[in-house]
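Only one protein chain is missing; all other protein chains are in place.
All chains are identified by letter, namely A and B, in their written order; residue positions are counted from 1 within each chain.
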Amino acid sequence: MSLLELKNVSKIYGDLKALDNVNVHVDKGEWVAIMGPSGSGKSTMMNIIGCMDKPTLGEVLLDGVDIAKENSKKLTDIRRDKIGLIFQQFHMVNYLTAVENVMVSQYYHSMPDEQEALEALGRVGLRERAHHLPSQLSGGEQQRVCVARALINHPELILADEPTGNLDEANENIVLDLFAQLHAEGTTLIVVTHDPEVADAAQRTIVLEHGKVAREVINEHFDEQQKLWLARLNAENKG
Amino acid sequence: MLFRMIRGVLFHQKGKMLLIAFTIALGASLATGMLNVMMDVGDKVNQELKNYGANIVVKPKDSSLLADIYDVGESGEELNTAWLNESDLGKIKTIFWAFNIVDFAPLLDAQTELPDGSTVKLNGSWFNHHLSLPTGEELDAGVVGMRSWWDITEGRWLDEKDENAGEEIMAGATIAREQGWKAGDRVVLKASKGQKTVTVSGVYDAGGDEDEQIFGTLALVQELTGREGKVASVEVSAITTPDNELARRAAKNPAALSGRDYETWYCTAYVSAICYQIQEAIPGSVASAVRKVAEGEGAVLEKTQLLMILITALSLIGSALGISNLVTASVMERAKEIGLLKAIGARDHSITGIIMTEIMVTALLGGVAGYFLGFGFAQLIGRSVFGAAVEMKPAVIPVVAALVAAVTLAGSLPAIRTVLRLRPAEVLHGGH
Partner (left out) sequence: MLIALLSIGIGATILAGLVTIYVDVPRQMGAQFRSFGANMLILSDDEKGMSKDQMDKALEGIPADQLVGAAPYRYIRVDMTTRQQSFTSAGTDFDQITKTSPYFSVEGRYPENPREVLVGKEIAETIGIREGSDMELTWQPAAGNAEGDPSEDRKPGAVLSGSAEGWSGGTVYVTVKLDDSSRIASLTIDAGTQTPEIGGLAQTDEAFSRQFVGKTLPLTPGEDVDALSGATITSTAVVEALNTARSTQDTVAAKTVKYTVTGILTTGGEEESYVFMSLEDMAGLTGSDIVDVAELSVSASAEELEAYAEQITGNVDGVRARLVKRVTRSETAVLGKLQSLVFLVTAVVLILTMICVSTTMMAVVSERRREIGLRKALGASDGSIRTEFLGEGMFLGLLGGVLGAILGFAFAQVVSVNVFDSSITFQPLLLPAAVIVSMGVAALSCLQPIKRAVAIDPAIVLKDE
């Protein structure tokens, strides 16, 4: 079932076409990667999907609703209810602790619940660092807090912009594991990246070049990868 | 959650918040200090102006004229057919504006003859006459206060507490020089109803025609002229409010004022109102303003207050601009954070609310600290310049509070609005 559809979407700045007549389709529960070099338009597409920007032309259907037509206020609501955002530059409120940063996201959705927030932190392996300030966390840890924040409200769609761009390999694996977990739970994942390894973790990769969809690549090995990951997880849990 | 966020800002952004609070404190202290001084300066300057002496003179209603400036002629003793009673003098301190009566001195004069045949005008008055009023106020009234510009070149002031006070005189520099008097000399004075030998307690330099006269106690002159219990006129030094249109109309004819106007006039310390009240208190008297002093006081007071108001206005504007400037800067600086909250899903009004609350709490802390600091500045100024504490004017608190609140709002709201209008995308994405 379709969750997200971009129909003939263009974003034009004067002479520049950041996105040029793009058509994209994402089903519920899919794990899609959007890849492309710098200037290919992937950030723009991410902004539009994340309701942080509006296209110049075309329709953007999120769960059947054309978010291109909505006003800023409504977009905020949609963003809040349906989408979890993970940025490359792990934006945290630097005067709130880890758990408080997660709770902020809860607060704007429904109600802050410290227990739930602590559990979310637990999922990303940061339960013990719950009361630390961002300045006291490493880059990887900050990113993981952002992930926890993104999924605390059980969004339908997780939108991640270069989630591992600033992380070392160990932290990158942790994040990808999380994504695998989310996928297993049925969350739709759209990951924007320029890293082929990260793209390979997804089911399908949409490649952008100069604002156009160049090609789509299906990951043949996806099901295998999932099985392997599950096995490893079981082993870890037992051990 | 809100509380946690606010607490988070205040505790973990201490440095930044402190800077803002500090600047607000400075601005608030400036405003407080200036406002306090401005409101009090009128009273202080008024007190200083009392140096000029009497601004009101009280005479018997039926007295006729006399007394010249440059000593061209005779004294009033033959022509005055009406007198005021010495016993009525205390009533001056019972009028509505009793508190504004700073000093007063009765006068009774006589032409006295000296041994060498020349005549000299003898003025009888109080010097440091102690009054214990039913209100509990203690006051020393008389020439000592009313002639602040006299220099005592020899000897000392006549002291009424001295048991010999009634047999002493003070001599003006000119007459003392002509007669060769020194402090301690004894002089025989002859007047219409007797003569007396008095001692010169001191010599004064008045810089005016009083240098050619002598001063003694009221009792002395009453004795020498057989006018016990009588007084020819009273000089009064009162703290007054400068005249305005209402005061001038009232001075011409109080009875012509409307009920409300009359109350306003009566209950304001205009010279005309105080004169009117003195006339009510002392039977058979007429009190008038010594225009020379009263008008002069009015001019100086008015200009001083106007000047202070304008300086205060400048300071307030400067203060306001400084605070709003910094507040705007601090909001702009939080653009990323605001963008993030918006990206997470916060609504505009919610974000505005949080930021505003944080700023207002900071402003409150800064404002309170600033108020006390400013009050301290006011005291510093008051004590250094006037040697007296500046009165705490409660009206200053709401004014400063309103100013800080208004300025903080004016500095932050537009800035928040501007930042909120920015798309989160612009704010959050740096460096792709």
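Going forward, a residue touches a chain if its C-beta (ideal position, glycine included) is under 8 Å from a C-beta of that chain, and two chains touch if they have at least 3 such contacts.
Quick caveat, the model's predicted, so the values are computed rather than measured.
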item: Sole residue of B:100, B:199 or B:325 that reaches the chain not shown, by the stated touch rule; value: B:325
item: Contact with the hidden chain (one of B:2, B:133, B:267 or B:306); value: B:306
item: Candidate in contact with the missing chain, chosen from B:314, B:389 or B:402; value: B:314
item: Residue among B:5, B:37, B:92 or B:214 touching the omitted chain; value: B:37
item: Residues of chain B (touch criterion as defined above) contacting the omitted chain; value: 16, 19, 22-23, 26-27, 29-30, 33-34, 37, 41, 44-45, 48-49, 51-53, 56-57, 64-70, 72-74, 78-79, 148-149, 151, 205-208, 288-296, 298-300, 303-304, 306-308, 310-311, 314-315, 318-319, 321-322, 325-326, 328-330, 333, 336, 377, 380-381, 384-386
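One rule holds in what follows: only the chains that are shown with their structure count from here on.
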item: Centroid distance [mean C-alpha coordinates] between chain B and chain A, Å; value: 73
item: Of chain A, residues touching chain B in the complex; value: 38, 43, 47, 50, 52-53, 73, 76-77, 79-81, 85, 87, 89, 91-97, 100, 103-109, 112, 133, 149
item: Residue ranges of chain B touching chain A (in the complex, touch as defined); value: 1-2, 4-5, 8-9, 11-13, 336-337, 340-348, 350, 423-425, 428-432
